[in-house]
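What follows is a set of notes on a single structure, which appears directly below.
Missing here: one protein chain of the complex. Every other protein chain is in place.
Read from first to last, the chains carry the letters A and B; within each, the first residue is number 1.
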Amino acid sequence: MIEESVVFWIGALIFALSSLMFTFLGNRNSSRRYLFNSHVFVSFITTISYCIMALGLATVTAESGDLIYWTRWLFYAGSCSILTFDIATIAKKPNEKKAEVAIFTTLTMFCGYLASIILTVDRWLFFGLSTAAYIGMLYSIFTKSSKDSSEISNIKWFILVTWSLFPLVWVLAPTGFGIITVDITASLYLALDIVTKIIFGIYMHTHHTLST
Amino acid sequence: MIEESVVFWIGALIFALSSLMFTFLGNRNSSRRYLFNSHVFVSFITTISYCIMALGLATVTAESGDLIYWTRWLFYAGSCSILTFDIATIAKKPNEKKAEVAIFTTLTMFCGYLASIILTVDRWLFFGLSTAAYIGMLYSIFTKSSKDSSEISNIKWFILVTWSLFPLVWVLAPTGFGIITVDITASLYLALDIVTKIIFGIYMHTHHTLST
Partner (left out) sequence: MIEESVVFWIGALIFALSSLMFTFLGNRNSSRRYLFNSHVFVSFITTISYCIMALGLATVTAESGDLIYWTRWLFYAGSCSILTFDIATIAKKPNEKKAEVAIFTTLTMFCGYLASIILTVDRWLFFGLSTAAYIGMLYSIFTKSSKDSSEISNIKWFILVTWSLFPLVWVLAPTGFGIITVDITASLYLALDIVTKIIFGIYMHTHHTLST
């Protein structure tokens, strides 16, 4: 447990700093000043999630003896639905589609939580339901809206490629087939979190200031 | 436990198919295409709920030895608040009233969850609070808005009659006085779920396509 704990503390520190960074970016940037500063919440919720995992507060032990940090997925339900809601806003989707995208994201992560906390073969049922909700979310995001620019298209492909690596790690990790160890799992998720939540957030701040 | 498990698996299958059906109905129907496809979420959330009950993942045992599947009510908090929000939208309520209806529904189901998971006589206190929130929800839905058509009136009466059978089953089931058995309870809830979530959804798709 000690090894992945270090990874989690590093994650907590990085996302705490990233919460502060997005707070200041949001305030300095006058054109986004009165807009919803989603990246602050995404980073802050991820900070709470990493603190809980670092302290080992809520885990289950797989048959292999590996610890499974299932709380991660409940926090993704919060942070990632804020993220996809914001992407749908930038893609100028109508309010109904924004809600659709956010609910699909919540259901994806909630089923991911069930798949993680259940240790028997039944977990694959919830992995399947999670995948179904994920496909629904991607479909809602990818459906062409009349005002789509090519830049929005880049964002969509970025989401498709990077977010799809999360279930891949899940399948390889002790939650799935147990091919990779707990600390490598933690490191891979951290790398993906940094790419999809911090680097993506910085990209959005620098490119979508005027267009939103 | 085996008997009601069969009922729950049938429910999971029916609602999985119904999720797919509403997905295709929503896409084919161009006039509702850009609208919020609430019935997909209602059926999908119900599918997750039935899978959890079928696997017997989270139950409490009443004094009578009967299993109580309390998770049902937490999933209703999600699915039914989406449903009443959609009904309020079709009834052309202002946004504040839509939120009111959805929050009352969430509170009704949340108190229903408390009433189900608590095994002592105290559960009737939460049954009372649930009933109070339910009356608030009905009152919010029934309050006349200026644009009400007679068809909206039919929907309101349908909701009043069919939804009020849920607490009736609750009172007769092991959660209340234990007059009916667990498998009959499961079957009655399934019948009510099909009427209020699938048949109602099909009716809404065929009748409210143009008017919304």
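A few comments on the model shown:
Note that a contact is a pair of C-beta atoms (placed from the backbone, for glycine too) under 8 Å apart; a residue touches a chain by one contact, two chains touch by 3 or more.
Note that the structure is a prediction, hence the values are computed from the model and not measured.
Across A:Leu57, A:Ile135 or A:Leu160, the residue that sits in touch with the chain not pictured is A:Leu57. In the complete complex, the residue from B:Ile68, B:Leu107, B:Leu138 or B:Val182 that touches the missing chain is B:Leu107. Listed for chain B, the residues touching the missing chain in the whole complex are 94, 96-97, 99-100, 103, 107, 110-111, 114, 118, 122, 125-126, 129, 132-133, 136. Where chain A meets the missing chain, the touching residues are 19, 23, 34-37, 40-41, 44-45, 47-48, 51-52, 55, 57, 82.
Convention: only the chains that are shown with their structure count from here on.
Averaged C-alpha coordinates give centres for chain A and chain B that are 29 Å from one another.
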